[in-house]
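Note that this complex is displayed minus one protein chain, with the remaining chains in position.
Right after this comes chain A.
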Amino acid sequence: MSGLNQGDMRLSGHGLRCVRGGREVFAGLDFAAGSGEAVAVVGRNGSGKTSLLRLIAGLLVPAGGTIALEGGDGELTLAEQCHYLGHRDALKPALSVAENLAFWADFLGGERFDAAESLAEVGLDHATHLPAGFLSAGQRRRLSLARLLTVRRPVWLLDEPTNALDVAGQDMFAGLMREHLAAGGMIVAATHAPLGIESRELRIGGMA
């Protein structure tokens, strides 16, 4: 099941400073996550949880500090070894569920697993030919999770992952996260609700 085969990896950030729209969101932030560890980023709205995830994903440039992944693939950048599950689901409404997933599987690069199996694991196997525009919010979330299963990358950056998922979906997702950690992956998740798995807490910006 695991395509990771990375042994001991460590994702760490030191002295991170984030400035967005001229406003300093946070400064002097340190974090670390090793293989098999999950970090739950908590904080009040606007404290910079999404910004931290985007910094790690390489979508934002830090105003100070460094982020590094030790023990990963030396030839790939950090961004190329992360999956980013953001608020927006990156789905094209005109394409079917299967077409959306097949596109990301082809495009993202790296080791590929069976798309139909991934859809079955997230509970969307009955909807493969449905245009993605007809999916509910929870089903769109599940399709994004299928993307995480079809292309394996060691680091998962999740922004409010259980948003819109029903109770069964949350249990399913907790199971997927546990499998990912057991295979040596790392998870950094920004969340308001409990993640459903054992995780270390990283608080940004004071009490929520």
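Note that contacts are C-beta pairs under 8 Å (C-beta built on N, C-alpha and C of every residue); 3 or more make two chains touch, one makes a residue touch a chain; residues count from 1.
Methods note: contacts and distances are computed from a predicted model.
Trainee: So one subunit is absent here. Using its UniProt record, which name fits best from "ATP-binding protein", "Heme exporter protein B", "NADH-quinone oxidoreductase subunit N" or "ABC-2 type transport system permease protein"?
Mentor: When "ATP-binding protein", "Heme exporter protein B", "NADH-quinone oxidoreductase subunit N" or "ABC-2 type transport system permease protein" are compared with UniProt, the left-out chain turns out to be "Heme exporter protein B".
Trainee: Can you tell me which of A:76, A:120, A:174 or A:197 touches the chain that was removed from the display?
Mentor: A:76
Trainee: From the list A:67, A:95 or A:183, which touches the chain that is not on show?
Mentor: In the complete complex, the chain left out is touched by residue A:95.
Trainee: List every residue of chain A that touches the chain not included in the displayed model.
Mentor: 20, 54, 57-60, 76, 79-80, 82, 84, 86-92, 94-95, 99, 102-104, 106-110
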